[in-house]
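Each remark here refers to the structure printed beneath this line.
All protein chains but one are shown at their positions in the complex.
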Amino acid sequence: MSLLQLEGATIRFGGLVAVNNVSFSVEKGDLFGLIGPNGAGKTTCFNLITGVYKPTSGSIKFRGSELSGTPPNKVAQLGIARTFQNIRLFQSLTVLENVVVAAYLRHRVALPSALLYLPSAIAETERLKAEAMRLLEVLDLDRRAQVRSADLPYGMQRRLEIARAMATKPELLLLDEPAAGMNPQESDDLLLTVRQIRENFAMTVLLIEHDMRFVMNLCEKIVVLDHGIEIAQGPPETIRNHPKVIEAYLGEAV
Amino acid sequence: MDLTHSLLGAVDFGLLPQQVVNGILLGSIYALIALGYTMVYGVLRLINFAHGEVFMLGAYVSLFVAWGLGFGPGPVSPDQTSNWVNLVIMLVASMGVCAAVGMFIEFFAYRPMRNQPRIASLITAIGVSLLLQYAGALFLPNSPPVPIREEVNPYRANVLDVPLKPKSADLLAQTKQAQVALDEAERTLKDTVAAEGIKSEFDLSPEGKKVRDARNAARTKATVTQNAYDQSGLSLRIPYGQLIMFLTSIGLMLILRHVVMNTAPGRAMRAVSLDYDSASLMGVNVGRIITLTFAIGSALAGAGAMMNATFLGTPLTTFFGMQPGVKAFVAAVLGGIGNIPGAVLGGLLMGIAETLVVWVGYGDYKDAIAFVILILVLLFRPGGLLGSAKVEKV
Partner (left out) sequence: MYWPVRLASILAAVGGCFLLDALARGVDDYARRLIVLAGIWVILSVSLNLINGITGQFSIGHAAFWQVGAYTAGYLSVTFHGKWGIDGLPWMILMMALGALMAAVAGLIVGLPSLRLRGDYLAIVTLGFGEIIRIVVQNQKPLGEAYGMNVQPKFQTVWLVWLMAIVCIAVCRNLLRTAHGLPFLAVREDEVAAGAMGVNVTQVKVTAFLIGSAFAGVAGALLAHYEGFISPQMFKMEQSFIILTMVVLGGTGSITGATIAAVALFYLPERLRDAPPVTGAALLGGLIGTIVAVVLVKRTVDRFHGPKIGAATRYIGSVVAGIVLSLALGAGFGMIPKLASQSFEAEKLRMVIFAGVLIILMLIRPQGILGTNEFSLDWVKSLLRKRKAVEA
């Protein structure tokens, strides 16, 4: 059984079919790439998987059970976490608080104890903060823990998005253009970090990326979308030489 | 069936068309105010709570102009007559002053808040609204509430009568018959009086009294049949003043539509409303457009205020702008805020709903009905009737 399986996933916005009959499977442990030119429907795929939009038709299965129609917070609970292409941090919260929000998903103490400030709630808060700190260390953000997230430099905001997603303890991590806007040095560091995350946290990673070098170096399997349609699928070597992909990226070095 | 009966009591549904017309007339005022809300919201995303107070000031301007023209505040001399020029002067003055007040408020209260969180602008708007109400109360006559003298309306005696259903021919015949019978009876009575040689019918002999009773019966019958005949048809009655009010509102809305759709500032206004930042990057002078929006919206409120005060006779206090203001805002949201035809539709619906609620005997709940409709509509069409709910792109 695949970890994540899309079968004929389709969504229309009025006249536009943003994702058209897309099927692919992500196996446990994969480092899977989702690429395609701008407006191809990649982000929309993520939105379908995470329950932001409901597919018009087709099915999306996670560990064999149907996802479509599940609200986003339930999807997160099931073990899928994501980052956003256009960074959506909780801007006026600190870096640490951003991550704790996500870690809170696995909380065990009920709200009334918190309202009464009972020791159990305090202990849990400490535990979640400690967990969040560990993730910040992984992404090299620990020294900025108390900074307002809106005040972070851009590259760090992207990393914070990843730390936050990881804090929900997902099985499947969806990264939407994690290297966008980073310089080559930052991008290389990120590449190592993503590899490390997969090794150390046993997470499966599905990532969208524009930077071809980044994807080709990192991913073992790749799906290519163009105008909502899936045009190719396979390991990097196949994709690199696929005529349709070359056509879609016309002019761009693949 | 039973339920309808008990809830609606003795409502005569034959009068429904008249009530709907009354509602539309009232609604045209709501629509005028709602346009100001919707336009300002369109460009600034600000609920301009002070708009109701601009409306209030417009009514006071009309009042003072009416006074200046000789209609108050003291007794009005019987030979003081009005004509349409007076009405136009009041309308123009009210629109002009309101436009100025709107621009003034925008410049001093909202412009400095342009880059602040929206809730801060909202609080400022509430502050301006309170300030105008209470500062106004210091200087403007408002206790007891003052109405505009109805003598200023030269058409107050004229009513447009639109027949919907012709009057019954049967009843007409009966009426004529009864009239003939009555004339006959009168003549007999007069003869009897003359025959008895007395001056007044009150001195009649017992036999003579019988003749008088017969005359009285004939008179009653004539009145009853006449009334039955009068009421047998159905017609819409619209006072000229309210008709003028309605037509003026429609005219102003058409002008607005033309300005927004076909002129350069109108296009700029729509651009700002679609995307504030892009519009300013594209060289639209956003500041000027916002000023213009406030001026136009406030002028429309001024027109509504003048007509409301003159033709509907609402007495003025400096606090009276609040209720119509809130209702007009609800109308704007109902139609889809930021949407100009929506504001008109919402305003008319609001007027109709309110009139009908009063008509069926739930006048106490008049002020609640606006909100009930609003909540129902928003739950099923979160963007309002003509607006579209934006799905946030993620």
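A and B label the chains in the order they appear, each numbered from 1.
We take it that a residue touches a chain if its C-beta (ideal position, glycine included) is under 8 Å from a C-beta of that chain, and two chains touch if they have at least 3 such contacts.
Given the structure is predicted, the values throughout are model-derived calculations rather than measurements.
The undisplayed chain touches these shown chains across the complete complex, A, B. Across the entire complex, the residue among A:57, A:73, A:196 or A:217 in touch with the chain not shown is A:73. Against the chain not displayed here, chain B makes contact via residues 41, 45, 47, 109, 112-113, 116-117, 119-120, 122-124, 126-131, 133-135, 137-138, 322, 326, 329-330, 333, 337, 364-365, 367-368, 370-372, 374-375, 378-379, 382, 392, 394. Touching the omitted chain from chain A are residues 50, 52, 71-73, 76-77, 81-82, 84, 88-93, 97, 100-105, 107, 109, 111, 114-117, 119, 121-122, 124-125, 128-129, 164-165, 167-168.
The working rule: only the chains that are shown with their structure count from here on.
Chain A meets chain B in the complex at residues 13, 43, 47, 52, 84, 88.
Per the touch definition, chain B reaches chain A in the complex via residues 391, 394.
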